[in-house]
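Removed from the display is one protein chain of the complex; every other protein chain stays in position.
Now for chain A:
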């Protein structure tokens, strides 16, 4: 490993500014990361963290100011240049070639070559084995990247940086996709790499993780650095205040008594298969009344995805019935589900929730383009569409340049606000919501929770699936636990606690 160099700043920035049109994504950022430390960059969605990291990695370039490496200002010509200087990054979207094996992905661009210019697979496997041992991970190197579990892909990305000799690792929200146990493993690995002399930039908005692993912490908000501190000098509350500014939002949503009357949504003996044809869900019975949020708690792969897809009308059930307000929707098209009053917020906002290449305005009215407000005689009315989108976005407190910008110009959390607002603007009767705040910061989460609770208070029915127990406990009036595709328990909000729900999710009985 590289000996700790005698520099004060291994990587950083000096008065670094980056603008995108009218938006100042990074405003005169000063950053100093000491060698051999874990330095966390925290901030809400749209705070400018990802832009800064892209610049540090040479993928994007500053309009003013410079990147600093080993105390010297440098101008990076590209990611290859950054790599040559020991700086590597694990992106939020993984940079792996899906049809290639994990081993092939590891050695890509740095293939060990033996006689006759052929790839020396034995040497590659040997080095891969050493790296896996270092990470304390068992990796099946022959697996295609597309088939590898997500935490393995994550570890591979980190190992690839090590394989290529990087001593500065930029990790952009690496824990967003991991389960709690895997997060612990990752933080442990980060500590180990730090102790061996490497420098780690850890981007996150999960403050408890930041507190656990950081040597130094820099807080960003709206493109600026608003605080510099260390884990020992601060706490989660202070960080949260710095992140969101002065008005820290209240997170608790009031629960409601279970409304009476006939259920709005009703499924009977519902069963569904996954794409491979495996029975994943059911049979389950499920009722949701108007003015009620029903949360579904389950460990990934226990049928919750299929339940969401069936309720949203995207997946045809293998068996059973679905009724909405008395209307029989068995075998109905997605269009009929939506016409009957089903709104759907997908967990996959990049593919199902939004069209990222289309404009904010087009995304905002998608599905309502036939309304007379937005089209007449088959022709769109762009002025009305843009005005409606501008009004809608104003109510979401979203930072954006113009309604003609592509949806991809929004940060992840703001994209989610847009996706939910779009569905609510159709005035649905049932809102099917999957992972509404995955990768969304504290302020965004509170905002989205309020949107959902507000919809409930106006008489809407909500089916909520989330991997975050905190979210389920904060929002749901009733919580169903799914295990092996069946309902393993049902709790009211007042009965539900993390432990009880956790037990039911694993198929055990609730404590008496």
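We take it that contacts are C-beta pairs under 8 Å (C-beta built on N, C-alpha and C of every residue); 3 or more make two chains touch, one makes a residue touch a chain; residues count from 1.
Heads up, the rule we're going with is that contacts and distances are computed from a predicted model.
*Asks:* What protein name does the UniProt record of the undisplayed chain give, "Succinate dehydrogenase flavoprotein subunit", "SOS mutagenesis and repair protein UmuC", "Peptide/nickel transport system permease protein" or "Nucleoside ABC transporter membrane protein"?
*Replies:* Result for the unshown chain: "Nucleoside ABC transporter membrane protein".
*Asks:* Looking at A:24, A:119, A:137 or A:299, which makes contact with the chain not pictured?
*Replies:* Within the whole complex, the residue contacting the unshown chain is A:119.
*Asks:* Touching the absent chain in the whole complex: find that residue among A:22, A:109 or A:138.
*Replies:* A:109
*Asks:* Using the touch definition up top, pick the residue from A:190, A:312, A:329 or A:420 that touches the left-out chain.
*Replies:* Spelled out, the listed residue whose C-beta touches the missing chain is A:312.
*Asks:* Looking at the full complex, which residue from A:31, A:96 or A:482 touches the chain that isn't shown here?
*Replies:* In the full complex, the listed residue that touches the missing chain is A:96.
*Asks:* Using the touch rule from the top, list residues of chain A that touch the missing partner.
*Replies:* Residues of chain A in contact with the hidden chain: 59, 78-80, 83, 89, 91, 95-100, 104-105, 107-111, 113, 117-119, 160, 164, 274-277, 305-306, 308-310, 312, 314-315.
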